[in-house]
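Only one protein chain is missing; all other protein chains are in place.
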Amino acid sequence: MEVEINYLEEPKLNNPIFVEGLPGVGNVGRIAVSYLIDKLKAKKFAEIKSSYFFPLVMVDSKNKISPISIDLYYYKGKKDIIFVVGDSQPVDYKGYYLLCKKLIEIGLAFNIKEVITTGGFGIGTEKQKPNVLSAMTNPKDLAKLKKAGVHFEKENPIGSIFGVSGLLLSFGKEKGIDGYALLGETMGYPIITDPKAAEEVLKILMKLLEVDVDLKDIDKSVKQLEVFMKTIEDKTKQLMQQFQKSGKGYSEYIE
Amino acid sequence: MEVEINYLEEPKLNNPIFVEGLPGVGNVGRIAVSYLIDKLKAKKFAEIKSSYFFPLVMVDSKNKISPISIDLYYYKGKKDIIFVVGDSQPVDYKGYYLLCKKLIEIGLAFNIKEVITTGGFGIGTEKQKPNVLSAMTNPKDLAKLKKAGVHFEKENPIGSIFGVSGLLLSFGKEKGIDGYALLGETMGYPIITDPKAAEEVLKILMKLLEVDVDLKDIDKSVKQLEVFMKTIEDKTKQLMQQFQKSGKGYSEYIE
Amino acid sequence: MEVEINYLEEPKLNNPIFVEGLPGVGNVGRIAVSYLIDKLKAKKFAEIKSSYFFPLVMVDSKNKISPISIDLYYYKGKKDIIFVVGDSQPVDYKGYYLLCKKLIEIGLAFNIKEVITTGGFGIGTEKQKPNVLSAMTNPKDLAKLKKAGVHFEKENPIGSIFGVSGLLLSFGKEKGIDGYALLGETMGYPIITDPKAAEEVLKILMKLLEVDVDLKDIDKSVKQLEVFMKTIEDKTKQLMQQFQKSGKGYSEYIE
Partner (left out) sequence: MEVEINYLEEPKLNNPIFVEGLPGVGNVGRIAVSYLIDKLKAKKFAEIKSSYFFPLVMVDSKNKISPISIDLYYYKGKKDIIFVVGDSQPVDYKGYYLLCKKLIEIGLAFNIKEVITTGGFGIGTEKQKPNVLSAMTNPKDLAKLKKAGVHFEKENPIGSIFGVSGLLLSFGKEKGIDGYALLGETMGYPIITDPKAAEEVLKILMKLLEVDVDLKDIDKSVKQLEVFMKTIEDKTKQLMQQFQKSGKGYSEYIE
């Protein structure tokens, strides 16, 4: 049970675009993609579980338990889309590789024609109107991205892309599927969600995916997320202290 | 030898309830379940060993060595019960998944009809009479739990459940076995055992399991455990310092 | 190449005793067993390598490189003996399990009749004449150990035994081979080698193994080891700092 997928439905899709938005810096990608799923009423069709996720279950306000998962949603429109979202990235290096390999396998089974990953790019300061930067596996996409509003400097300030947003592009490329990352400039703290950066990423996503959603609820959506995140940030600290202790077992020491 | 079970006996049980009480916050679950095993004279029938447990052996006051294990006990009564207790939770993320997978496999082989996990819920303060909270995989159990004395607030304050107490429920659910966690409110420090929280969990467990045990020895039982735990907490700190040093080998550095 | 053994020779041994002395608290076991190997002119017959050892090679004063290994020596005498010594314990939890499993397999192939592990027991203070404590898998050995000079208190102060010295006994027991640990009381710092504790363990080992070696060189032997160890302790600290840095790669951060 390293990485396991469970299909709720097997949709027929026409060369969909694969769009990833997992938690990360400023939660930019997560906010943007979740918002899009919500507004487009995209439909969940598969859940991924893995022993590389954090060993816990979520409890909702109605006392209901559900496992941690990364979920796939589809949307049929002018362009078909598969969205990848979830509560967590893997917990160790190898988990990143296994998850991304699985995700690309899934994408290939649906004949995806492009991979778009989303996230934040930490710049250490706050901007009134953050730029959206990009890096791509194939320079052919440059013109398209510029036209959609992506900001390019003479020298790309992005030195590398960490985690699923990076590996997914590189694994896609290996299988002949090009792609690019859309990264909103943000302060760079993972827990402080950044609605402004997410909004800018959303505007560009809408153009590239040829969808149109109302952006007026994004602040509300982010505010809810912020309260939720503040709580869990506190709890996470506790948790890790506990985990470090409990993981060690209860034992006397001798060689 | 990732996770291995050794049966001492193969009891015939009638759709038993699976009840877990491993170490954790306030050791609430561990105290409650161990106490019940003791008072019900439940019988040990299997031992689980794993390379995901801490690499040490226990030594008793009579100089006898025994390996770390998680043990299964059964009790035949109005309702048959399988208890899961032990000295330690696994030492890493993957170990949690493998252990819980194994436990559910074992449970299925005995046709368990329900999973109950127990533990503490850290609230940061001490209460004269701690509540027992719950989260469940199936809302159908709400009425039964309320009747047994579980406290439900309008909005469940539990955001997630970490470790075996969480995963076991979710893994059971996947196989069609519903379940719930019973979590006693406690200060939230894993080493300070909390007899009051354990007692409250015990009272509810007794109703749900339809057993009746005398609670008068719980303080005594906890006092013994507390002395034991205080010692090993000190030793654990030493141990980890040692481990961090010794694990690094003895070596000069060059690249 | 998880754990691999390379035989230099396959000695014919008559139900040998398996004696382990790897690095640990006060390096008590390592000093005692190395000294015995040296004085008995025991012969190396096998080397164990593992990807669970620290990723480095040793360089001697003559510029020669050799891999880290755990080595097996044999001695034929009144009682045949297999000694297990080396520069390092494994680097993670699972490595301990795999190494000990392998060691017991090797022992069984030579029909070992007993397992003796050696080490230090940290007591936090210095004693003029440290006691040697013990824990065993079978109470039948109590009288023999008492006669050899092992110190037993009313209540065994040893709560658990960490690492190879513990697991080896428990793994042997599982295969029907009884054994015990000999633990010299020592301050409890892993890097400060403790010749006095090692000497006390040696005296008891000599009785149990029915061998007789001159103890006059132990201080000299330890002094050399101490210089060596002080150097590598310093270097180890550097190393770990380096490792933590270099292990992280060189990379810019984004999502």
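Which chain is which? They are A, B and C, in the order written, and residues in each are numbered from 1.
Heads up, the rule we're going with is that a contact is a pair of C-beta atoms (placed from the backbone, for glycine too) under 8 Å apart; a residue touches a chain by one contact, two chains touch by 3 or more.
Small disclaimer: the values here were computed from a predicted structure and weren't measured.
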| item | value |
| --- | --- |
| Chain not shown: contacting residue from C:18, C:54, C:162 or C:180 | C:54 |
| Candidate in contact with the missing chain, chosen from A:20, A:47 or A:87 | A:87 |
| Touching residue (missing chain; options A:19, A:37, A:82 or A:136) | A:136 |
| Omitted-chain contact residue, chosen from B:24, B:130, B:179 or B:195 | B:24 |
| Which of B:161, B:177, B:202 or B:222 contacts the chain that the document leaves out | B:161 |
| Hidden partner interface residues of subunit C, rising order | 1, 51-67, 91-92, 231-232, 235, 238-239, 242-243, 245-253 |
| Residues in subunit A touching the chain absent from view | 23-25, 53-54, 56, 58-59, 68, 87-94, 96-98, 101, 122, 134-137, 139, 142, 152, 155-156, 158-163, 166-167, 169-170, 173-174, 180-181, 188, 190-191, 229, 231-233, 235-236, 238-240, 242 |
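The rule is short, and it goes like this: only the chains that are shown with their structure count from here on.
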| item | value |
| --- | --- |
| Homomeric contact subunit A-subunit B: same or different residue positions, threshold half | different |
| Remotest chain, subunit C as reference, centres from CA atoms | A |
| Separation of subunit A from subunit B, taking each centre as the mean of its C-alpha atoms, in whole Å | 34 |
| Touching two or more other chains - residues of subunit B | 53-54, 56, 58-59, 91-92, 231-232, 235, 238-239, 242 |
